[in-house]
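The complex appears here without one of its protein chains, the remainder shown in place.
Each chain gets a letter, A, B, C, D and E, in the order it is written, and its residues are counted from 1.
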Amino acid sequence: MERTAIYPGSFDPVTNGHVDIVERGLKIFDKIIVAILRNPAKEALFTVEERKEMIETSLNKYSNVEIDVFEGLLVDYAKKRNAGTILRGMRAVSEFEYEFQLALMNRKLNREIQTVFLMTGFRWIFTSSSIIKEAASFGGNINGMVPPLVSLKLKEKFGCITSADE
Amino acid sequence: MERTAIYPGSFDPVTNGHVDIVERGLKIFDKIIVAILRNPAKEALFTVEERKEMIETSLNKYSNVEIDVFEGLLVDYAKKRNAGTILRGMRAVSEFEYEFQLALMNRKLNREIQTVFLMTGFRWIFTSSSIIKEAASFGGNINGMVPPLVSLKLKEKFGCITSADE
Amino acid sequence: MERTAIYPGSFDPVTNGHVDIVERGLKIFDKIIVAILRNPAKEALFTVEERKEMIETSLNKYSNVEIDVFEGLLVDYAKKRNAGTILRGMRAVSEFEYEFQLALMNRKLNREIQTVFLMTGFRWIFTSSSIIKEAASFGGNINGMVPPLVSLKLKEKFGCITSADE
Amino acid sequence: MERTAIYPGSFDPVTNGHVDIVERGLKIFDKIIVAILRNPAKEALFTVEERKEMIETSLNKYSNVEIDVFEGLLVDYAKKRNAGTILRGMRAVSEFEYEFQLALMNRKLNREIQTVFLMTGFRWIFTSSSIIKEAASFGGNINGMVPPLVSLKLKEKFGCITSADE
Amino acid sequence: MERTAIYPGSFDPVTNGHVDIVERGLKIFDKIIVAILRNPAKEALFTVEERKEMIETSLNKYSNVEIDVFEGLLVDYAKKRNAGTILRGMRAVSEFEYEFQLALMNRKLNREIQTVFLMTGFRWIFTSSSIIKEAASFGGNINGMVPPLVSLKLKEKFGCITSADE
Partner (left out) sequence: MERTAIYPGSFDPVTNGHVDIVERGLKIFDKIIVAILRNPAKEALFTVEERKEMIETSLNKYSNVEIDVFEGLLVDYAKKRNAGTILRGMRAVSEFEYEFQLALMNRKLNREIQTVFLMTGFRWIFTSSSIIKEAASFGGNINGMVPPLVSLKLKEKFGCITSADE
């Protein structure tokens, strides 16, 4: 059997923690579809297209990783893509309960699809997209927490080149 | 003594989990007042009037349940209604701490009124109003998680009739 | 309808937090049965008889409180006593999840019986039986955390009269 | 690539929740080794041999499931069996943090082996081995929470045949 | 060595819980700088200047407390002020994990600066700025939870003088 997993998220922007989860997932799944949710209701820093480009650049060495954009219900998208598994990374206890409720809801909506949790690599436990955006907005040096292109794009957005980059 | 409990909330919209808490509460209290908070500061999907109608339809078989709308401080409303108890449902660990702080605050504001927690029925653990709205907005089939009228209203709001309903 | 609630526990020994829960419960229930679990598998500091005496002394002003001892399944005992409700106090987040699992198990064993949670009074949040026993064993002054008789009995057990008592 | 996962535990005794995790795991892995830890330091209700027999009976319809016993370090056992993945079920927030620490420790001990978490089926959230043993010891009817053979063995252990079985 | 700690926050408005943390901190540090974050991205009830005035009035008896306003990265501000320590108060489990992630991020941004946690005084566990603002907005009596000037300013903001104050 060929196993495909959907790795859904906002990826606003992709972090080294996300990259790490994809790489860990590839040890278990034959193919991973990184699926960016197009959600008009949620304000984002980067457009869906910018986010897609940043993920593609960060993961282009893996031939069995596809980057896609979806709208609507995740389980419907997973079914359409013939993927029986939703892949989620976990970093912290506070995230766990929300993930749990979400996984229960998705199972309720479609019994065929299950959720698999992988643990983020130790170094990435504190690298959430939002905490990185906050640090970058204040001029913090976020090299090493995100792929190089993301680091560059964040500096463009916030109009600051830190001394460490010169 | 006659015991009246206030069951406060946004109920935007009422779910089967809420209905379940009212039914459990009726085993302990003589009367339950479902009290919708009119909160201009918080954006809602349904108007207070729509929410009231949906709750009334869902609970109209119980003569000792009253649906009301209140503004201002919950403990003041409870006192005005001669209710010594605030009834709250609990589903998850993450909710517990907020409920705890709220109950402490309410006790501080009025020592006469206490908070009673009932556990949501097992099947309703994942049916929060917000997760149901999110699923419905993407066309998910939320029948069985909310009363029939709510299911209908949600589909009207989001302009989608799923195949399961035809 | 007459409402009876079972308040089960080890009560090894009873604390002011337990007394507080009974007093709060009496605002909702017509009768409360404080039920000491006789559990040969669990080592205790006080015998069941000592524990019973200490609770009786602490709650003897309430005519609608009964102290009893039970063995076996809690829901069977509740049924035998015609009590539809199990009363539990909650102090902390860490307790919540265990209480939740226990309540689900009890509901599974007997659908007729439900669990009601009351919040311990603010001052009693840190007064667990075990933390009090530990403090008392090292000679800590635990007056004000337990009823007077319990304070006395703890000092007898640990063979220490602290300077504050002289 | 062939993917083998180790599903380690005490299984004292196996529950329907464990069986559920194996069945979910089989959708992702080609082979699952249920590995009972022989731990002389931890007291158990059933012998390792009894536990092995109960698991075998419960899972004998799956040709790609193997039941084994191991001693020593889990990651060493996984390496010896050529299994790159440790499979764990999760039910509750309180378990999550311990699992997290364990997975970090195992990764530290052997970087090649990773841990995958699956969510227990909704119905099994409250069926821990210990809570089931406690209920059974008091004569509670635990049919439907454990495989039939386990139900029988538990009743033998605790010397009680409940009325529901006659 | 002289030890200076930065106590950062929004202080919108300062509560008795904040005052308590400063007083506890003064037992450990020679100087405390209460640092209000000027954050244009976050909507506030009071202006930075109003917040500064309220803190100054509440803490003017301590000569070794300075009130300041900062923008940008906290660790950069701490370095500029020659403060090696960030002081944080903790009240609840739910806050802990966020604080943990924040402290890890700050350590990553500047290894020289560490975070010290003090526990809020027992009476202040439920006095968060946001819960107090909510209570005040509904006309709740929040005397005793905030310094007198803050109580006055909140009543001005929400245009209500409660009966208890007359």
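Going forward, a residue touches a chain if its C-beta (ideal position, glycine included) is under 8 Å from a C-beta of that chain, and two chains touch if they have at least 3 such contacts.
Small disclaimer: the values here were computed from a predicted structure and weren't measured.
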Exercise for the section: Out of E:62, E:100 or E:158, point to the residue that touches the absent chain in the complete complex. Expected result: E:100
Practice task
Tell me which residue among C:26, C:135 or C:149 touches the hidden chain in the full complex.
Solution key: C:135
Problem - subunit E residues that touch the omitted chain in the full complex - result: 3, 24, 27-29, 84-85, 90, 93, 96-97, 100, 103-104, 107, 114-119, 122
Handout entry: Contacts of subunit D with the absent chain, listed as residue ranges
Key = 41, 71-73, 75-76, 94, 97-98, 101-102, 104-105, 108-109
Handout entry: Touch list for subunit C against the chain that is not drawn
Key = 92-94, 125-126, 128, 131, 135, 137-141, 145
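Going forward, only the chains that are shown with their structure count from here on.
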Problem - Farthest chain (mean CA position) relative to subunit B - result: D
Completion exercise
For the pair subunit D and subunit E, the C-alpha centroid-to-centroid distance in angstrom is 48
Fill in the blank from the handout: Distance between the CA centroids of subunit C and subunit D (whole Å) is 34
Completion exercise
Averaging C-alpha coordinates per chain, one finds the centres of subunit B and subunit C separated by a number of Å equal to 31
Problem - Multi-partner residues of subunit D (at least 2 other chains) - result: 93-94
